[in-house]
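One structure is given below, encoded as structure tokens.
Missing here: one protein chain of the complex. Every other protein chain is in place.
By written order: A, B and C. Residues from 1 in each chain.
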Amino acid sequence: MAARARKRKGARKLGAWLIGARGSVATCAAYGLAGLREGLIEPTGLVTAREPFAGLDLVAWDEIALGGHEVCARRLTQSAGELVRQRVLPADLVTGAAPHAAAYEERVRSGLLDAADVGVGDLDPEAARRGSLPPREALEALSADLAEFQRELELDDVVVVNLASTEAQRAVNGDGADLRSLETALDAGRSQPASVLYAYAALSSGMPFVNFTPSPGASWPALRELAREKSVPHCGNDGKTGETLVKTALAPMFLARHLRVLAWQGYNLLGNRDGEVLADPLHKESKLKSKGDVLRSLLADPDLKAHVGIDYVPSLADWKTAWDFVHFEGFLGARMSLQFTWQGSDSALAAPLVIDLLRLTELAHRRGEVGEMPHTASFFKAPLAGGTHDFHAQYRALLDYAASSAGS
Amino acid sequence: MAARARKRKGARKLGAWLIGARGSVATCAAYGLAGLREGLIEPTGLVTAREPFAGLDLVAWDEIALGGHEVCARRLTQSAGELVRQRVLPADLVTGAAPHAAAYEERVRSGLLDAADVGVGDLDPEAARRGSLPPREALEALSADLAEFQRELELDDVVVVNLASTEAQRAVNGDGADLRSLETALDAGRSQPASVLYAYAALSSGMPFVNFTPSPGASWPALRELAREKSVPHCGNDGKTGETLVKTALAPMFLARHLRVLAWQGYNLLGNRDGEVLADPLHKESKLKSKGDVLRSLLADPDLKAHVGIDYVPSLADWKTAWDFVHFEGFLGARMSLQFTWQGSDSALAAPLVIDLLRLTELAHRRGEVGEMPHTASFFKAPLAGGTHDFHAQYRALLDYAASSAGS
Amino acid sequence: MAARARKRKGARKLGAWLIGARGSVATCAAYGLAGLREGLIEPTGLVTAREPFAGLDLVAWDEIALGGHEVCARRLTQSAGELVRQRVLPADLVTGAAPHAAAYEERVRSGLLDAADVGVGDLDPEAARRGSLPPREALEALSADLAEFQRELELDDVVVVNLASTEAQRAVNGDGADLRSLETALDAGRSQPASVLYAYAALSSGMPFVNFTPSPGASWPALRELAREKSVPHCGNDGKTGETLVKTALAPMFLARHLRVLAWQGYNLLGNRDGEVLADPLHKESKLKSKGDVLRSLLADPDLKAHVGIDYVPSLADWKTAWDFVHFEGFLGARMSLQFTWQGSDSALAAPLVIDLLRLTELAHRRGEVGEMPHTASFFKAPLAGGTHDFHAQYRALLDYAASSAGS
Partner (left out) sequence: MAARARKRKGARKLGAWLIGARGSVATCAAYGLAGLREGLIEPTGLVTAREPFAGLDLVAWDEIALGGHEVCARRLTQSAGELVRQRVLPADLVTGAAPHAAAYEERVRSGLLDAADVGVGDLDPEAARRGSLPPREALEALSADLAEFQRELELDDVVVVNLASTEAQRAVNGDGADLRSLETALDAGRSQPASVLYAYAALSSGMPFVNFTPSPGASWPALRELAREKSVPHCGNDGKTGETLVKTALAPMFLARHLRVLAWQGYNLLGNRDGEVLADPLHKESKLKSKGDVLRSLLADPDLKAHVGIDYVPSLADWKTAWDFVHFEGFLGARMSLQFTWQGSDSALAAPLVIDLLRLTELAHRRGEVGEMPHTASFFKAPLAGGTHDFHAQYRALLDYAASSAGS
């Protein structure tokens, strides 16, 4: 399959711009991509490496160049070292991919610290400075970085992917209601979430945007309008990597069998920076919102007792552990239960999806598709489009897309 | 929904002939049906009580009359009492449904003890006698019971459902290869599995047959030929009620995400008569066969390390408990796991599916459908037709069938 | 064993006064005691029905008469009916024990609503009135009920057991620091927690007090002083019935093997009135406090990451479900885990311990023991005395007590 994916239909050069460039997910994506390119690892976990997607005209591993924004000062090799100690990244891959990693590191620029960020870790002072700029000036800086990346590497296209830590939930205001309101707010210098500014910078530069986080990104109506205006595809929000994936694969079974779910209690134990940030109540709120609505919608029961908890357990590091307890009623009023425990590396689960989305988004842009990319719903906890949380229905939509796009 | 299902499109009378008539599943089906008829319980767990199936022209609860074959001597009220003590049947339903239960009891006849049966419990001597008859004589007795049932109750149709305990695995011989071979074997007086004789009696009487057990029933080519010859629909094998249901809902997720399953270990703890019978190695073999192939087929990996264990734990009674451990590999070679524990009442899970299958089979017969009913694959561990073990794909086929049959 | 326990060493009559008289635990204790008396049930779950305790001179089942205080208006038969529907109380026990239940019901009096009580359910107006009385008047009413109970039934002793719902956590003040301060506060009419008033009423009447809840009860220094002054034994707090029991049985193993616990996350799903009350944050705080300290103390690690969560899941009713995840490090830095799921009936677990404590407390009083009864530490989450949370060490202390008390 890997071989097939590499087959050229004409040389292309895609730039992948990762926001949160030295975070765990970006680090795994970068080393993983290098490993795929050098044949050091299998494409396990990559949806687009399987048929029928391997038959699409997607960019090959070696057609992707990496760059990105980051707000912390630590080096990529430090992140990689931590992931080796956490037994996520294999030590020999880190060695084998060192030249690619160095090239990536050179193309990482200071990001934009969100005004409400808890500022964990060794902050890059330039990112803090950029975060305090009036939004129009911040946008200018971001756009300049993107333009420089494209120009210097002579890239055919650039896809911007948000992998930054979850932002604090903000009070809703009218700034995002439509593009005109947002422009006015920007002109007036009103502070906006960093993810929104990243999305604005990308879309206004004509570059597709992928929001892999629960932060707003391009989900506000104003940004969606901008994407349509610029004829750019974009997708999000919040990568569906673990417990929610299992949930949305299982819940349709209860519905199909007419079993009445009485309660669905989910508990997530996170140990990485994501968990640390989410230990802050405001940040947790953003995350829980995108996780909580899923079941009520899937089970068509707005009053469902559906709890989602997130706790920070530092010793787990990248190894997320989740326990779900489903209490349900069957025939004759019999009360039964299903419980599951999911134990997985958060970054190793997320990274291949990031690569999948890069490839699918580039293809969509090349094919002239515009807007929310409903065929990518299976990748997200809170898809911008697609109309269902049912994983199997979402995946079927992706298969249908592949069938209709093959050979084109 | 129940109200909708009861709406008459013309009075009909369906006979449901349950083999294993006083077993736990049949007892729950009988009391449950009476409870639905009297409005004492909700139709939770009944697939056909949900839309879009509630819109099909299916028989109503009060259009179904029950009868059946049984090899044990205990009374239906004894079975019901046990299920009350096991906290499966509600005590007030047993009281409220007593008249219906008594009517059913009157129409239960001595069944046919399989030659290899382990003979648990208080055997009905007449069933033992029938079991030792030459097959042609046994068939005559069975057919006479079916004919009497239809005649006396003036039934429009009779559907025969096999709910008997799993039979011992037999050495394969050529008797079932085609109808002619089977006829010859019967003429020669060669012993056949009881489930095969039941299926033969039903089909040769022009009555549809549902095999809810892993015993051969109508799955041999010879029987399938007989069904086509008699223009009768039939379906099976082995109701998908618990652990296998969850398995077939979850496994497609691993495939869709290109996660490599390294091992899938399943352990089933059973406490009812099913568990007792399956404690016998030969009987267990039949069951494991139909459970074991599912994952290798679903995950498209013929070498998958997929273990299924069954242990008899009498104290659990009807409350089956299963633990599955899935070991899988993701991106970067990271090894992860998913485990689940399923705790449910075996009979309360099976009984509504029996009622669903009665209704769907009657409809198929009335609509002139012949053969293996591929649209019922989602109900079975080893479907006779349908082409996949993927629960969601199977269920979609049922939805498609409903769409194409609505209004007809 | 039951027979042994009934052997008379001289007729005695113990009054057991249950606060929360028609709650689930009290209801199970009352019906259970009647069932033991009538030989309808086995003494499973009763510690004192096993050797070597069966050899102590404890009161027999038929030597115990019941009465109590209650703040809700519902009848005992209503509570019992609910517990039958929840499949905790067997229906035939409720029938068989009806006369004993009726006698108990007659001796239930209006209790004292705690000033901060959330007031769930159908409140008894007299209990609300009593709750608003100046504390000295409330104490008078409580004491009069206790005296009447002893006088009318000619009881040799009365043991008061607090089984009421957990009270809201109050800000600490100096009222409980010593007896003189408490007397002053009572004289001044300052409101006190209901559990403290119940304890005061009991102890000042010379009656032993058992606090089966996390509410303060007799745990304040002032009350302990009163008990010593009146030469009365008492014990508490908070019955150790489920998750904490397992925790304190398992944690010593990690310590003994020098395995380093990195995190111990416990999640409790409660569906009964206890869960409903604990859904209120202030009430939950009381409970979590007594649960949370246990592990840090047991594992001798004051910085241990030990989380205890409680969530209200109404559909579970009395069937508490808890999941604990223990992350630990072994030799070579290897990170491992143990997880357990506990599923049990809260009331069926608590009720026999209540009976055990009644018997042990009466014996202690008869033997002239005074104060906190350290030998009962194994029964409590936050024992008033005993010096360790290690269940096995606590139980050994109980065995030692039995050995030293036998024959006396």
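Throughout what follows, a residue touches a chain if its C-beta (ideal position, glycine included) is under 8 Å from a C-beta of that chain, and two chains touch if they have at least 3 such contacts.
Keep in mind that this is a model prediction, so the values were computed, not measured.
Undergrad: Write down which of B:K230, B:R296 or B:R335 is the residue touching the left-out chain.
TA: B:R335
Undergrad: Check each of C:R136, C:R190, C:R257 or C:R367 against the chain that is not shown and name the one that touches it.
TA: C:R257
Undergrad: Which is it among C:A16, C:A49 or C:A402 that touches the chain not included here?
TA: Answer from the full complex: C:A49 touches the omitted chain.
Undergrad: Over the whole complex, note the residues of chain B touching the chain we left out.
TA: 262-263, 265, 267, 269, 305, 307, 309, 311, 313-316, 321, 323, 325, 327, 329, 335, 337, 339, 341
Undergrad: Spell out, residue by residue, where the missing chain touches chain A.
TA: So the residues of chain A touching the missing chain come out as 87, 91, 341.
Undergrad: Kindly note down the residues of chain C that lie in touch with the hidden chain.
TA: Interface residues of chain C facing the absent chain: 28, 31-32, 35, 41-47, 49-50, 88-90, 93, 245-246, 249-250, 252-253, 256-260, 329-334, 336-345, 348-349, 351-352, 378, 391-392, 395.
Simple rule for what comes next: only the chains that are shown with their structure count from here on.
Undergrad: Counting only C-alpha atoms to place each centre, which chain is farthest from chain A?
TA: C
Undergrad: As a quick test, compute the distance in whole Å between the mean CA positions of chain B and chain C.
TA: Here chain B and chain C have centroids separated by 49 Å.
Undergrad: Please output the residue numbers of chain C that touch at least 2 other chains, ranges allowed.
TA: Residue numbers touching two or more other chains: 341.
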